[in-house]
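A protein chain is absent from this complex, but the other protein chains hold their places.
After this line comes chain A, so read on.
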Amino acid sequence: MGDLLTGAPAGQVTEIDSLLVVRGICRGESMELTATTTIRKPVPEVYAFWRDLENLPTFMAHLEEVRSTGDRTSHWVAGAPFGKDVEWDAEIVDEVPGEKIVWRSIGDADVPNTGTVRFMPAPDGVSTEVQVVLVYDIPGGTVGKAVAKYFGEEPHQQLDDDLRRFKQVLETGEVVRSDGAPWGKRARKEFPQRPAQPLSDSELAKGADE
C-alpha cells in the first residue's frame, strides 16, 4: 500500500518503524539496550552524579532504590515495573574517572544484568555525551514476564526515557511533571493519560498509583 498523498511507498514507513526498534536487541534470553544523550554540563559533574549510584532511581523508572554497601558494591531494589521483591547486589568492575563506569550484578540475582556508561566531552566544549549499554538476562517465570512486559515491543524506549529524565535532573534540577503526566518517572503509562487539567486533592493525596 502506497501513500496516495505523498507518493511514497508504504515500505518506507515500515523501514522507519524498524529503525526505531533495532536498538534493543534480543539475543536468546539476553537483551542489550543502548541509548545516548547529550547533557549541557561538564563531564566531571555528569560522571560524579552517575558514580553516586544512589542517584540512579531518581531517573531510572525500573529502580526503587540503590544503596551503597561498599566503595564498589551496592544493593539494588527494582520498582514495580520489574514486579515485586526483585533485588540484587552489584559491583563496579571497571571505572575510569570522567570516562566510564562498568558494573554487573553479582550473586544470585533475579535478573542478572550488566551496565556500561561512557562519558565524552561534546564538541561544543560545554556539554557531555553519555552512552549507556545495559544487558539483561531475562529469566523465566513471573519476574521474566514482568520484565518482558516492561520493555514491551520497543525496549530501547525505556532507556531513552531514563536518559531523558537523567538530562532533566542534571539540567533543570528535577524530573519535569505535567498535568497529563504528573508523577515524574512513574508516568510511564501508555496513552491515554489523565486529562490535562489540574489534579484534585484526592488525586494529589493518592499520588502515583503504583
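Assume a contact is a pair of C-beta atoms (placed from the backbone, for glycine too) under 8 Å apart; a residue touches a chain by one contact, two chains touch by 3 or more; residues count from 1.
Throughout what follows, contacts and distances are computed from a predicted model.
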item: Name per UniProt, for the chain absent here [options: "Chromate transporter", "Glutathione-dependent formaldehyde dehydrogenase", "Fe-S oxidoreductase" or "Cobalt/nickel transport system permease protein"]; value: "Glutathione-dependent formaldehyde dehydrogenase"
item: Touching residues on chain A - with respect to the absent chain; value: 3-6, 10, 13, 16-17, 20, 38, 40, 124, 127, 157, 160-161, 164, 167-168, 171-174, 176-182, 187, 191-201, 203-204
